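Complex shown without one protein chain; remaining protein chains in place.
Letters A, B and C name the chains as they come in the text, with residue numbers starting at 1 for each one.
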Amino acid sequence: MFERIKKSFDKQGLMQTLGAELVVVEEGLVKISVPFNQTLTQQHGFFHAGVSTSIVDTACGFAALTMMANDADVLSVEFKVNFLKPAKTSKLVANGKVIQSGKTLSVCEGYVYDSSENMLIAKMTATMITVKS
Amino acid sequence: MFERIKKSFDKQGLMQTLGAELVVVEEGLVKISVPFNQTLTQQHGFFHAGVSTSIVDTACGFAALTMMANDADVLSVEFKVNFLKPAKTSKLVANGKVIQSGKTLSVCEGYVYDSSENMLIAKMTATMITVKS
Amino acid sequence: MFERIKKSFDKQGLMQTLGAELVVVEEGLVKISVPFNQTLTQQHGFFHAGVSTSIVDTACGFAALTMMANDADVLSVEFKVNFLKPAKTSKLVANGKVIQSGKTLSVCEGYVYDSSENMLIAKMTATMITVKS
Partner (left out) sequence: MFERIKKSFDKQGLMQTLGAELVVVEEGLVKISVPFNQTLTQQHGFFHAGVSTSIVDTACGFAALTMMANDADVLSVEFKVNFLKPAKTSKLVANGKVIQSGKTLSVCEGYVYDSSENMLIAKMTATMITVKS
């Protein structure tokens, strides 16, 4: 399962650009992290909201994909993110978890933590759709 | 007004990493574009949803900032994005527009178009908060 | 088209309970209004956010339905609402408009106005799914 997800992850140019790493792949759960870099900041020098969103969207999408047929692919229909704390940390860790896996649509919850994985920085709810790969 | 926003835009490492350009700054309206690059893709070779989201979040935040006091700064409280079309284009063009500017909170609508600016690729609604800079 | 939507509207017990009226049905656009009543309030005596949401969700769903096959039905996948102004008015007027109509999913924008239809009280973005009736 890790190989299947890793293959798709490696095709995502943005994940490499952000320096993202695929950390965990389990059924219904994917974890992705990004170490801090000045190339990823907003105007105060912290991680840009777009970085948190990019990795947690990818984590949610892949989490949904782990529960789909082998020949399926996944696209983001929509997501919503609340930003709870400033993303002032040496590493962002995003968890995507499936809360409902349907034939057509899946719903995922995404969590972006700081490097300690104790402070919740951002919270996503995402709707994903199954497509033919 | 352009100078004020440009100064903050230039501090955002992520905007440079994405190759984003600040195109228009008017009261309540900011436009940002990003030309296509393999470094910005998802698994099918189109723009990653995270790129659309990053630039339209920044456009919405700056649009809100144009209507705040000169010494104010802006942070994203939350946003929601619907992805309407595959981001298969040579350039993404994001418009952020203020629909309500309050003392504490502002609400913005964000639109991500393809290079022709005719096809709507993604639609954001964002809540921004005024903070001291 | 009005008859088709009216038939479904009349089956919704909640619309009658709220005193809602189906005002306009066009392709991709449905308007529903509710006059003020003490039975519809939140703690300050204005319309409860749940009333605005209920009628604009219904308006969006029916707007999507106007663009589907005659034997189709519609369900709400998800929606997001921003509350912009206190709902202090003698009548709420909700407009649901389709911004994308797909085979499976439709995306709608919903607007809740005061009785003058000039003041925007709430703004919805909704994802609807086509189901068999």
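Some observations on this one:
Everything that follows uses one rule, which is that a contact is a pair of C-beta atoms (placed from the backbone, for glycine too) under 8 Å apart; a residue touches a chain by one contact, two chains touch by 3 or more.
What you see is a predicted model, and the numbers here were worked out from it, not measured in a lab.
Set against the missing chain, the residues B:57, B:78 or B:109 yield one that touches it, B:78. From the set C:25, C:40 or C:63, the residue in touch with the chain omitted from the display is C:40, counting the whole complex. Only one residue in the set C:25, C:64 or C:81 touches the chain that does not appear here, and it is C:81. The missing chain, though absent from the display, is touched by one residue of C:33, C:54 or C:89; that residue is C:54. In the full complex, chain A touches the hidden chain at residues 80, 82, 84, 99-100, 107, 109, 120, 123, 125, 127.
For chain C, the residues touching the absent chain in the complete assembly are 8-9, 11-14, 16-17, 37-45, 48-51, 53-55, 57-58, 73, 75-83. Contact between chain B and the unshown chain involves residues 77-78, 80, 104-105, 127, 129.
The definition used in the following text is that only the chains that are shown with their structure count from here on.
The centroid of the Cα atoms in chain B and the matching centroid in chain C are 29 Å apart.
Taking each chain's centre as the average of its CA atoms, chain A and chain C sit 33 Å apart.
Look at where the CA atoms of chain A average out and do the same for chain B: the two points lie 20 Å apart.
With touch defined as above, residues shared between interfaces to two or more other chains in chain C number as follows: 80, 127.
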